[in-house]
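Note sheet for the following structure.
One chain of protein is taken out of this complex; the other chains stay put.
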Amino acid sequence: MTIILFSGDLDKAIAAFTLATTAAASGMDVSIFFTYWGLNVLKRTTFTISKSQNFLQKMFNIMSSARLPISKLNMFGLGPWIMKKLMKKTKMAPLEDLMKLAKELGVKYIACTTSCSFFGVTKETLIADVNEFAGASTYLAEAKDSKINLFI
Amino acid sequence: MTIILFSGDLDKAIAAFTLATTAAASGMDVSIFFTYWGLNVLKRTTFTISKSQNFLQKMFNIMSSARLPISKLNMFGLGPWIMKKLMKKTKMAPLEDLMKLAKELGVKYIACTTSCSFFGVTKETLIADVNEFAGASTYLAEAKDSKINLFI
Partner (left out) sequence: MTIILFSGDLDKAIAAFTLATTAAASGMDVSIFFTYWGLNVLKRTTFTISKSQNFLQKMFNIMSSARLPISKLNMFGLGPWIMKKLMKKTKMAPLEDLMKLAKELGVKYIACTTSCSFFGVTKETLIADVNEFAGASTYLAEAKDSKINLFI
């Protein structure tokens, strides 16, 4: 299975990692290709703003995996906060745990090089779990032989 | 064909059901897996708010299949209203008719159990047409053998 994670929304990231870990646990090979806003999911929790970045790059890099918005009812950050509380209450695994599990199960992380240079994201600002930095052709080569391909 | 309907937007739901009914009419087996905001499409038209729900669950359950927003130009509910009027004028089938047709053609509805418990959605608040309540592994088993898999 391959997943393109284009979105940087918390709810979509959780959906992607739920599918990825369930598939990997059942023995499938799974790759996630992080592009555009999806790169935020791979960020270390600290700020990654630098002087050389322009306005949009700074706006983008204020976000990190610890503060992803949600795709609906975001309510300026209130939504994700309530969502995390609710996940704890209903005993759903938080994104961090799903990502830890994904790594243990061998899910492959590919960060899109074009998006990285576009948003001024450097290797150092992303988590160490990234397996590869590559472009669209690497994704396509894997997707061609996959049974399930999703764009999230 | 399998479709994950993650979105609760009227326009995306109509796209999903147009594809599903067209595929089923041509003899394909079609399953739709309703997760997150997509669960709203399966709601009965009455309110489903109860005292035991927290704030986000209440916000979520105010929505029902009769009042889905649209993904662009929603304009606080004006967009969907104009869209429905326009669908009538251009003789497009409304979502209710597409869903009736889908059932007649044997499209399978699977409601995501994790999303149900997360949003405080009970079996009673959903339409009777739901065939199955199941998790990601059920989806993956079907998707693996499908020719077309989409995440909407």
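Each chain carries a letter (A and B) given by its place in the written order, and its residues are counted from 1.
In the analysis below, contacts are C-beta pairs under 8 Å (C-beta built on N, C-alpha and C of every residue); 3 or more make two chains touch, one makes a residue touch a chain.
As the structure is a prediction and not an experimental result, all values here were calculated from the model.
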- Query: Which one, B:49, B:87, B:105 or B:130, makes contact with the chain that was left out?
  - Reply: B:87
- Note on the structure: In the full complex, chain A touches the hidden chain through residues 4, 6, 8, 35-37, 54-57, 59-60, 114, 117-118, 135-137, 139-140, 143-146, 149-151
- Message: Contact with the hidden chain only, please: which chain B residues?
- Response: 1, 11-12, 15, 18-19, 22-23, 26, 28, 71-73, 79, 82-83, 85-87, 89-90, 92, 147-152
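Rule of thumb we're sticking to: only the chains that are shown with their structure count from here on.
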- Query: Using the average of all C-alpha atoms in each chain as its centre, how far is it in Å between chain A and chain B?
  - Reply: 25
